[in-house]
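One chain of protein is taken out of this complex; the other chains stay put.
Every chain is named by a letter (A, B and C) in the order it is written, and numbering of its residues begins at 1.
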Amino acid sequence: MSETIPVATRLELLRTMIRIRAFEERVGELFLRGETAGSMLHLSVGEEGAAAGIALAMQPGDTFTTHHRGHGIFVARGGDTQRMMAEIAGKITGYCRGKGGSMHIADMSLGHLGANAIVGGGIPAVVGAGLASKTLGQGSVSVAFFGDGAMQQGICFESMNLAALWKLPVVFAAINNQYGMGTRIDRASATLDFAGRARGFGLEAVEVDATQPERVWIAASALIERARAGQGAGFIVANGYRFYGHARKDKSPYRDPAEEAEGRKRDPILNQKNLLIGEGLLTETEYEAFWQAANLEMDAAESFAKQSEWPGLSTMFEDVYDPSSPPPVPVEERLNRVLGGAL
Amino acid sequence: MSETIPVATRLELLRTMIRIRAFEERVGELFLRGETAGSMLHLSVGEEGAAAGIALAMQPGDTFTTHHRGHGIFVARGGDTQRMMAEIAGKITGYCRGKGGSMHIADMSLGHLGANAIVGGGIPAVVGAGLASKTLGQGSVSVAFFGDGAMQQGICFESMNLAALWKLPVVFAAINNQYGMGTRIDRASATLDFAGRARGFGLEAVEVDATQPERVWIAASALIERARAGQGAGFIVANGYRFYGHARKDKSPYRDPAEEAEGRKRDPILNQKNLLIGEGLLTETEYEAFWQAANLEMDAAESFAKQSEWPGLSTMFEDVYDPSSPPPVPVEERLNRVLGGAL
Amino acid sequence: MTSPVPEPQSVAFGQEIEYRAALREAIRQEMRADPRVILIGEEVGRYGGAYGVSKGLLEEFGEARVLDTPISEAAIVGTAIGAAMTGLRPIAELMYVDFAYLAMDQIANQAAKIRYMFGGQIGVPMVLRATMGTGRSSGAQHSQSLEALFWHTPGLRVALPATVSDAYFLLRQAIHSPDPVVFLEHKALYASKGVLQDQAPPMGVAVSRRPGQHLTLVTYSRQLHHCLQAADELAAEGIEAEVLDLRTLNPLDLETLAQSVRRTGRALIVTEDTLTAGASAELSALIQEACFDYLEEPILRLSGEDIPIPVSPPLEAGSVPSPDRIARAARRLLRRRG
Partner (left out) sequence: MTSPVPEPQSVAFGQEIEYRAALREAIRQEMRADPRVILIGEEVGRYGGAYGVSKGLLEEFGEARVLDTPISEAAIVGTAIGAAMTGLRPIAELMYVDFAYLAMDQIANQAAKIRYMFGGQIGVPMVLRATMGTGRSSGAQHSQSLEALFWHTPGLRVALPATVSDAYFLLRQAIHSPDPVVFLEHKALYASKGVLQDQAPPMGVAVSRRPGQHLTLVTYSRQLHHCLQAADELAAEGIEAEVLDLRTLNPLDLETLAQSVRRTGRALIVTEDTLTAGASAELSALIQEACFDYLEEPILRLSGEDIPIPVSPPLEAGSVPSPDRIARAARRLLRRRG
């Protein structure tokens, strides 16, 4: 297990987390102004350490699935923030042509097998991706990202067992932000030792502090490379805190204000900044420059999303089936056929 | 935890196991002669120690669900072998009026919430029964019986977590006969430490040798009484061997003959017989008398089943809904209405 | 979390209230009347329900009867089944009906079949509440209308209240049902308001929400309101549409339905679920069977497009029936042969 971490990676962790937060804050604003599509927007502010730490430990060609709070992970995996923002706004230029929105962003070219609005729904796909990697000798690892809430979904354990049984190049990554919606983990889970639970399914399992992104990166790298080497599937739980409510408008009345204040102090960005500044690897100016660049990037993403068009009504019928077969017949056309007397 | 076991119970364990085996052998013969309903019949021969040991540790009023290999458990819980055999034969006098067959025997008066043909399907119901017991102060414990195969079904773990989280009077009982159909457990499960897996969900967990029924009884009693006392839900895995094939006609070509021969030597009935004879608590004559009584009981059950009637065709429409509302309209009657021009 | 003995508080009959408040009051009244009634599901307690239906119930009835669960849909339904078989009267909630797919074994292989498989020994008196439908751009996994699945499963009752009074009374009736009831609440209706009447017909009775002699609009749930709007538009043009609210699909009031269509000779079925093999197919088949000799025109179906629900607002809105599209179809139905 490598305990050393290149300086470039240490800086990249910080830069990535800043980009994630800038992205999340920006889409949060758009949401509040009614400029995103849909009633739900889940921000990963506070959890950037888990996303950046694990995502940067992955290699090009690796695949992954994410959950409803998955923007940050994809930003860290190289997602195009313009197309992401356009998708969240429901525009035709978005990753999914406006059909998927915030909870269904995907990008096959970057190995993103898709975000999922079903808690736990995207987990077994990584078992399949791991199987394909092994069978076809692709050399890739597949990582499932999900929240602590998914640790109570049966599919999570069926998937773990399969991946471990078949020694697939797969890693399960639970981002534990202490809550599933309004339910604190100790009111949802009979035990809080998620790593122990995963060991019960034959996984190499490790628990890390998500607010220390370098520790996340080191632990994730070890698991991912172990899995890639054919030594078995792994599990990592990264513990952090959800700074905002469950969805953007939720004020989390179910959380203790003292707990919240405490939780928000555990900021992975500040932790990493202080670490790097402390070691003389970063200056305040450089830190500010990261932010400026991130904000400029998000300005561009925002205007791209705004200037993009809505999808045309007829696109609705596209993408149900492969383009080699005809699209579904619109209801309107069915009525025409019936009333016109034609078939 | 009580390590003492009354002599009466020790003898009752033996008598019960003999009745189970006599029952299973008998329905197996009926099956081979084509005198049972349905293409599937799963016998628990070899596994009587798990059934008797756990079932006799339960109290009147306790409830339970079973799986597709559940005859033995219900015999041990007091099931009427005549009505059981009639049900297996598909007759109107059976427990379920011939509608359920071997895999769906149930008896509310004895707390049998039902056998299940879905592997794992009956498990969550005991969580509900435990909840009702706790909420209404019923004082009962609910036990889910299932095979090792169900240890790979997600619903099993969701149920375990809930029962542990809410400290319900519930016990999960896995009867591990080493195989799920043709698949040996080590080809189905990434780890074989099922008790450890259950602990990952907050359960008090214990592993026992199912071919030593007294040990099963002692362990089960402790778990059941602990659960009844409100100290939390439990898990017991009882390890044994399936003497016959998966279903009555399966010759288990996928099993190593040496393994089979070895497995069949681990006979819970002989173990218990030898134990009791060795301690001078049983004579060969008394042992034979248990068998004679059991065989007579099964003769009576067999003739009851044979002499019973098939259900009349119209019973098909009964029991879909509560009798206070009308039954479904038969297709025939629908056609009459259409063709008669009446509604 | 325990509460003092509840005030003998009466419901706001005759007043205008929200659909979600009507649901809440129904649960509250039943929980007060019967200690066996419990509410179980994700976020039903502290959060008060994803759409606020159960706000205040945890405070009144305590944690033993209002149970927040982990995210384990299959176990939630399975737990409700076991509880219903052993003396409780559970109201289980799935936050979105789309999640029923995670619990379908418990719903369709267990709850629906237990009475039958066990030869009538016992029923499963539980209610399964869930949010359905489009209207908030929630995407393909949070916007479905899956009533046809449940209707296709013998043993399940299916209720789809469209009005405040039905939200209240059908839910109370469902809680009293000896058989499992799938109770589908449309997300676009939670904030809708209406006068809570002091009574409503039982399950299995369709209600004519508007008389009319030229055609019958057959519908339920949110599309009732679209149909009523369309009927108003049509009335201005001299077309009088009867608007029939089925309220429950199982039991179904085929008689009222058949009588109306026999009178008008024209039927337009309006549902929000995916058209193919959906609820409107069964309704069309039933009407055809019962009214063959009376039909002036083909029975029409206006339902959701045969596509997953897209997020983008214009696409989502365009994928299900609207008042405008209903009115247009109705006009064409009357115009074809003069």
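Assume a residue touches a chain if its C-beta (ideal position, glycine included) is under 8 Å from a C-beta of that chain, and two chains touch if they have at least 3 such contacts.
If you're wondering where the values come from, they're calculated on a predicted model, not measured in any experiment.
Peer 1: Going by the contact rule already stated, which one of B:Gly46, B:Gly100, B:Gly200 or B:Gly240 would touch the omitted chain in the full complex?
Peer 2: Here the residue in touch with the unshown chain is B:Gly100.
Peer 1: So one chain is hidden, and I want to know which residue out of C:Tyr19, C:Tyr51 or C:Tyr116 touches that hidden chain in the complete assembly.
Peer 2: Here the residue in touch with the unshown chain is C:Tyr116.
Peer 1: Of the residues A:Asp107, A:Glu214, A:Asp267 or A:Glu302, which one touches the chain left out of the display?
Peer 2: With A:Asp107, A:Glu214, A:Asp267 or A:Glu302 as choices, the missing chain is touched by A:Asp107.
Peer 1: May I ask which residue of A:Thr16, A:Thr36, A:Thr81 or A:Ser133 touches the chain that does not appear here?
Peer 2: A:Ser133
Peer 1: For chain B, which residues reach the chain that was dropped from this view?
Peer 2: Interface residues of chain B facing the absent chain: 37-40, 90-92, 98-104, 116-121, 149-150, 152-155, 180-183, 187-189, 254, 310-311, 313, 315-317, 320, 328-332, 334-335, 338-339.
Peer 1: Quickly run down the residues of chain C that touch the omitted chain.
Peer 2: The list for chain C reads 98-99, 101-102, 104-105, 107-109, 112-113, 116-117, 139-141, 148-149, 151-155, 250, 273-274, 276-282, 284-285, 288-289, 292, 295, 297-301, 306-308, 310.
Peer 1: Over the whole complex, note the residues of chain A touching the chain we left out.
Peer 2: Touching the missing chain: residues 63, 65, 94-100, 104, 106-108, 113-114, 116, 118, 121-136, 138, 142, 154-155, 158-159, 161-162, 165-166, 318-325, 328, 334, 337-338, 341, 343.
As a convention for this text, only the chains that are shown with their structure count from here on.
Peer 1: By CA centroid distance, what chain is farthest from chain B?
Peer 2: Result for the farthest chain: A.
Peer 1: Using mean C-alpha positions as chain centres, tell me how far chain B is from chain C in Å, no decimals.
Peer 2: Whole-Å distance between the two chain centres: 38.
Peer 1: Please work out the Cα centroid separation of chain A and chain C, and write it as a whole number of Å.
Peer 2: 34
Peer 1: Find the geometric centre of each of chain A and chain B from their Cα atoms only, then give the gap between the two centres in Å, rounded to an integer.
Peer 2: Distance between chain centres, rounded to whole Å: 44 Å.
Peer 1: What residues in chain A touch two or more of the other chains?
Peer 2: Counting only residues that touch two or more other chains, chain A contributes 152-155, 187-189.
Peer 1: Specify, in ascending order, the residues of chain C that touch 2 or more different other chains.
Peer 2: Answer for chain C, listing residues that touch two or more other chains: 69-70, 72, 74-75.
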